[in-house]
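The other protein chains are all here in position, but one chain of the complex has been omitted.
Note that the chains take the letters A, B and C in the order they are written out, and that residue 1 is the start of every chain.
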Amino acid sequence: MDAPSLVYSRFETEMQVRPDDIDMYQHVHSSRYLDYVLAARFDQMERCYGMPMSEFQKQGYGWFIASTQMNFKRPLKIGDHFVVRCWIENFTLIGLRVRFEIDNVIEAKRSCDGWFDYVMVALETTRPVRIPEWIRAKYSI
Amino acid sequence: MDAPSLVYSRFETEMQVRPDDIDMYQHVHSSRYLDYVLAARFDQMERCYGMPMSEFQKQGYGWFIASTQMNFKRPLKIGDHFVVRCWIENFTLIGLRVRFEIDNVIEAKRSCDGWFDYVMVALETTRPVRIPEWIRAKYSI
Amino acid sequence: MDAPSLVYSRFETEMQVRPDDIDMYQHVHSSRYLDYVLAARFDQMERCYGMPMSEFQKQGYGWFIASTQMNFKRPLKIGDHFVVRCWIENFTLIGLRVRFEIDNVIEAKRSCDGWFDYVMVALETTRPVRIPEWIRAKYSI
Partner (left out) sequence: MDAPSLVYSRFETEMQVRPDDIDMYQHVHSSRYLDYVLAARFDQMERCYGMPMSEFQKQGYGWFIASTQMNFKRPLKIGDHFVVRCWIENFTLIGLRVRFEIDNVIEAKRSCDGWFDYVMVALETTRPVRIPEWIRAKYSI
């Protein structure tokens, strides 16, 4: 069982805003923050957890987003460098909650934060499955 | 004051999935649901509330997303027709919460739902402002 | 052989600009015109040629873009309705050239035009294949 006091590692990925991320308000378009977290997760799964998304796919698994909450604090702008900090908050039998924070690197200010609830699915059925113990162990760092 | 029992109108916009909305899982990419709600809101502001976003901009106002929660139920697929149903849940002095439901038209099944908290800003300062009474009236239908 | 004088049918798909298509210049972002033509092709393959992309996929075929030229005339803006007109200019053994025109509906002005060279591939190998005669016939209208 996960004791509530269990604390998982926080990992960071640094990225830069692309011009095509900018919307009519000269800010990063809201939906792109979701894409930034997705990109950071892919990077961290490979680089920090040692099990890239492609490995999940080879094993017949995928991660689908069940739910998200995103809080938009200060918009990123063109050319901004930012860091996406992610960590697992808790596991359930079939999924996990990932918390994230996106900070502007130069101004060192919070741009966006929130969480994503992921559910593990079998790619063949696209239905939720119980997370295998060995995967859970790999991600419990 | 808004009594908790006050119920605002629900409006619907029908759209179709574009091929460029599809991601590596052959589903609509998660962040595009946010774009669909945005498109529905623009349509409904003009068609249903009689005050399009361009009118807000002419008056020097904009609506920024402060926060969102999105629940992903069943993914939309290529070519799917869907309806985006939106309604105001409540007003604050400077903003409002919009609830939304996205339903697959053919299967009549829920695809995604949730809410968006919008804040009204003065475009010149990009800082929140109190919603003028006449705008609040126009949107309290 | 295709005689140079052979003329193929022109088909039209009407669409509307989505807010997330708009870029920092308050215009439709250049790369979205490519997405509009793609969406129109998917629509016309199903509705006009009677063989949707999904049918190609079931048969083990896909269409990849080999090359494109796009000429940007007048930018589309938020909420604009536009029509995408497409027609086959000529076939090769393994592909075809599709010409397109995107016109603003209200102003009746040309927004973008150009062509796409598509190559038929076997999905299993992702290598070009000769277009089967029955498919060529279906598209030679």
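In this text, contacts are C-beta pairs under 8 Å (C-beta built on N, C-alpha and C of every residue); 3 or more make two chains touch, one makes a residue touch a chain.
What you are looking at is a predicted structure, and each value in this text was computed from that prediction instead of being measured.
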Residue among A:Glu12, A:Glu46 or A:Glu89 that touches the chain left out of view: A:Glu46
Interface with the undisplayed chain - residues on chain C: 25, 30-32, 34-35, 38, 62, 64-72, 75
Absent chain, residues of chain B that touch it: 19-20, 22-24, 26, 29, 31, 78
Sites on chain A contacted by the missing partner chain, in the whole complex: 18-20, 32, 35, 38-39, 42, 46, 52-54, 78-79
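Rule of thumb we're sticking to: only the chains that are shown with their structure count from here on.
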CA centroid of chain B to CA centroid of chain C, Å: 31
Chain A-chain C separation of Cα centroids, rounded to whole Å: 35
Multi-partner residues of chain A (each touching 2 or more other chains): 31
